[in-house]
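The other protein chains are all here in position, but one chain of the complex has been omitted.
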Amino acid sequence: MSLSPEQVRQVARLARLQLNPEQVAPYATQLSNILQMVDRLSSADTANVSPMAHPLDMVQRLRPDVISEPDRRDDYQAIAPETQDGLYLVPKVIE
Amino acid sequence: MSRIPEGWEAVIGLEVHCQLSTQSKIFSGAAIAYGAEPNTQACPIDLGMPGMLPVLNVDAVRKAVTFGLSVNAEIARRCVFARKHYFYPDLPKGYQISQYELPIVANGHLDIELEDGSTKRIGITRAHMEEDAGKSVHEGFQKSSGIDLNRAGTPLIEIVSEPDIRTAQEAVAYLKKLHQIVVYLGICDGNMQEGSFRCDANVSVRKIGAPKFGTRTETKNVNSFRYVEKAIEYEIERQIDVLEAGGKIIQETRLFNPDTGETRAMRTKEDANDYRYFPDPDLLPIVCTEDYIDAIRASLPELPEAKRARFVKDFGLSDYDAKTLTSSRELAAYYEAVVAASGAEPKLCANWVATDLLGALNKMSKGIEESPISAEAFAALLKRIADKTINGKIAKDVFEAMVAGEGSADEIIKAKGLVQVTDESAICAAIDDVIAKNPQQVADYRGGKDKLFGFFVGQAMKATQGKANPDALNRLLKERLAG
Partner (left out) sequence: MHTHSLPELAAGLREKKFSSRELTQHYLNRIAALDGDINAYVTVTPERALAQAAAADALIAAGKAGPLTGIPLGQKDIFCTKGVRTACGSKMLDSFVSPYDATIVEKLDAEGMVMLGKLNMDEFAMGSSNETSYYGPVKNPWDKTRVPGGSSGGSVACVAAGLAPIATATDTGGSIRQPAALTNLTGIKPTYGRVSRYGMIAFASSLDQAGVVARSAEDAAYVMQAMSGFDPKDSTSVDRPVDDLVSGLGHSIKGLTIGLPKEYFADGMAPGVRALVEQAIETLKGLGVRFKDISLPNSPLSVPTYYVVAPAEASSNLARFDGVRYGHRAEGAKSLGELYERSRGEGFGAEVQRRIMIGTYVLSHGYYDAYYLQAQKVRRLIYDDFKRAFADGIDLVLSPTATDVAFKFGDKSDDPVAMYLNDIYTIAANLAGIPAMSLPCGFVDGLPTGFQLMGNFFSEARMLNVAHQFQQATDFHKQWPTEFAS
């Protein structure tokens, strides 16, 4: 599998990455090389093999339903790029 | 009822987002109380800060299973959380933790009542657990929007129906039923204004008999039963108009505008939806054992339908009264407490609770849980009717006084001297007095004007300040008038 520059642009758009135009071609080559290396996976016979999402054979532990987090808005917003009246600001969202 | 033009039919499926009424969030220990100052209930996990990890809330799982059992669904013995990716400022991690291939609840159903009295079964495809997103605030900003993440991470179940619904009215009946159940179960506060119970409607239309469904649109976040009805009706009409004019329906997300009653296409989330679901590696499979499910099943409250049938059977109520009295769990409990404590006829109790009490509460815009008269106090009033201390008419006055906070039934009866007159000589004296004062009416009555009997009852009752035992008064009056 190889990726065309157009596909690279599409994937970058899906991942919300702005690429410089001159980056697109090298990325296409590099990503294609990676995918070629990865294509070896198709050689494995995986019929009747169940996918392994996780190395642990455990089940989800459940947390008691208690409020344990105090309000620390000021601490958390001290590192925010832009806030006003306790809200995080972004360019206007049009729905 | 339906405004669908001849030859067309609508196909409707509903997705209901139901906030589970836990104390803390689904994956964090932050509070979920509604209406807090922006971002004061958003901890680093909810804010999607680096290195933060989700841990699942035990009560969210229990509530989701409770719901599944109440709609006759299958509970997955093993289910997983998946990440659903999209970029939006109210979604701090860039993905929503949801369930995809293996939801916790699948293949349930709900029977709804149609206006003609028949029932229709609506399939529930699935219900899955997920986290809610935050909110964007647009008012008060020029070029910006503000993001409040208090709601982010609130536990939800998304309940997805089969496309079994054909009219806006059926949709509303389904929603109301669903709403009643989740509130009954105590898993959701049901507050639609606050967004605790929200509905997205998938609507398509087709010519009757067409083999395939038409292209559907999804109308988002319609937050009242009335708006759901209006939005669906608008959408059906719009789609038929488009098709009849030779146009095509575009698969899209639309927003309902309550001010105009119209829907319009949304401008955001325009990206080809490629959510890139995959199992969340921060969370492990959730396993529900038989014992766990059985324990929840055993603790399920009686649901409205079963309660209503029992009220008809055990209390001899009309179906209408039974439906009214089971409309909420609190009301049904109130009614049952009144029956038990008063020892009065269940039917009499039903009339009093459904008509007088609910009428009074309605006037005060109060719910049964805010009733100024407790079930025990109300039972004490009905007890005095049952033991003939007061008659029904006097009881209404006592009830008014109780609503006004003048005391208990017995206190009011005593203070106002309202004890029923059962002494027949006293009643006879009152009757004789009435007969003596109204010779013309007596003559007319005796001449065949039977309808005047009511006049004499009223006059005699008045003469006893309404306190006469109505049965005795009727009997004695008949005797005397017979001459």
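As written, the chains take the letters A and B, and residue 1 is the first residue of each chain.
Throughout what follows, a contact is a pair of C-beta atoms (placed from the backbone, for glycine too) under 8 Å apart; a residue touches a chain by one contact, two chains touch by 3 or more.
Quick caveat, the model's predicted, so the values are computed rather than measured.
Here the missing chain is touched by one residue of B:His17, B:Arg62 or B:Lys93, and it is B:Lys93.
Only one residue from B:Asp274, B:Glu376 or B:Asp423 touches the chain missing from this view: B:Asp274. Of the listed positions B:His85, B:Lys220, B:Lys307 or B:Arg384, the one in contact with the omitted chain in the full complex is B:His85.
Across B:Val16, B:Ile157, B:Ile249 or B:Leu284, the single residue that touches the chain missing here is B:Leu284.
Residues of chain B that touch the chain left out of the display are 44, 47-56, 83, 85, 87, 89, 92-95, 147, 274, 276-278, 281-284. By the touch rule set out above, chain A reaches the unshown chain at residues 3, 7-8, 11-19, 23, 27, 30-31, 33-35, 37-44, 46, 49-56, 58, 60-61, 63, 72, 75-76, 78-82, 88, 90-93.
By definition in this document, only the chains that are shown with their structure count from here on.
Residues 13-14, 16, 53-54, 56, 58-69, 71-73, 76-77, 82, 84-95 of chain A touch chain B in their complex. Chain B contributes residues 22-24, 28-31, 37-45, 47, 49, 55-61, 80, 87, 89, 136-138, 141, 143-149, 255, 266-268, 271, 274, 279, 281, 283-287 to its touches with chain A in the complex.
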